[in-house]
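Heads up, one of the protein chains got dropped from this complex, but the rest are sitting where they should.
And now, subunit A:
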Amino acid sequence: MSYLAKFRVWRGDADGGGLKDYEVEVNEGEVVLDVIHRLQATQTPDMAVRWNCKAGKCGSCSAEINGMPKLLCMCRMNTFEEGETVTVTPMRTFPVIKDLVTDVSFNYQKAREIPAFKPPADLKPGEYRMQQVDVERSQEFRKCIECFLCQDTCHVIRDHEENKESFSGPRFLMRIAELDMHPLDAGDRQHAAQEQHGLGFCNITKCCTEVCPEHIKITDNALIPMKERVADRKYDPIVWLGNKIRRRA
C-alpha cells in the first residue's frame, strides 16, 4: 500500500524562502501531518510545523494544502491521486516565523479586546439555571478549536493588512455572538461588535464557514444574526429617540 509521494513544502522564514520539492513515503490511512513528520524524521529534522493532538481537537496544525486552509492532521492522503504533487504552505494571513509556522498573535490580541463574560450579579455559583435549548446556540460557537483557519481565509484581512486593526475576524465576531447569546451574560455586546470589531466589514461570503473543521455555521448562525441584532438596535426608532434625548441631556 506504500508509495512515494511528491511533496512541495514552503521552507524559509521572515526574511524569505520558497517551495522545496521532496519525495517521501506514504502508507495506508495516513494524513498530511504524518507525511510532514516522516520528512522531519528522515530528511529535514529542522522543518518547523505546529501540532499537538493529531486528532482535529486542538487546532494547532493549520496550514494551506494546495492553497486550501486545512488542518494537516485531518487531511487524508487518499484524497489525492498518487502521482499528484501535494503543496503545503503556511497560512497566508499571518506573518511567517519559519516553514509552516506563522505568528498568530493577532488573534490573541483580538481575543483580549473583547470584554469577558459578565456574570449575573444576583446569582451565586451553583445557582445558574439554563435550559438546554437556550445554551445550545452559544455551545455551537464554543466548539471552536481556535485553528484560525477562518481568520486565514477571510478576504477582509487575507491580503489586506490595513484592515487588521479595525476588523477582528470571524472567530472573534463569533465570540461576541456567543456572549450575546449566552442566557446569563450581563454584558452589552452589540454596539462594540459594529463599532470596535468591524462586523460591518463582513459581507457574508461564507468562506469562513466553508473552511471550519468543526463545521460551525459561522456566517449563518453567528455573524448574520449578530448583524440583525445590531441593525435592529441601530434603526429602532425608540432606541434612536432615546439616544437623541440622552445626548441632549
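Criterion: a contact is a pair of C-beta atoms (placed from the backbone, for glycine too) under 8 Å apart; a residue touches a chain by one contact, two chains touch by 3 or more; residues count from 1.
Keep this in mind: contacts and distances are computed from a predicted model.
Look at the chain that isn't drawn here: its UniProt entry, checked against "Fumarate reductase/succinate dehydrogenase flavoprotein subunit", "Sn-glycerol-3-phosphate ABC transporter ATP-binding protein UgpC", "Phosphoribosylformylglycinamidine synthase subunit PurQ" or "Response regulator receiver domain-containing protein", names it "Fumarate reductase/succinate dehydrogenase flavoprotein subunit".
Set against the missing chain, the residues A:K6, A:K20 or A:K57 yield one that touches it, A:K57. In the complete complex, the hidden chain is touched by one of A:V104, A:L173 or A:C208, namely A:V104.
Seen from subunit A, the chain kept out of the figure touches residues 13, 27-31, 34, 40-42, 45-60, 74, 76, 97-99, 101, 104, 108, 111-112, 115-117, 119, 125-126, 128-132, 135, 138-139, 142-146, 179, 182, 185, 215.
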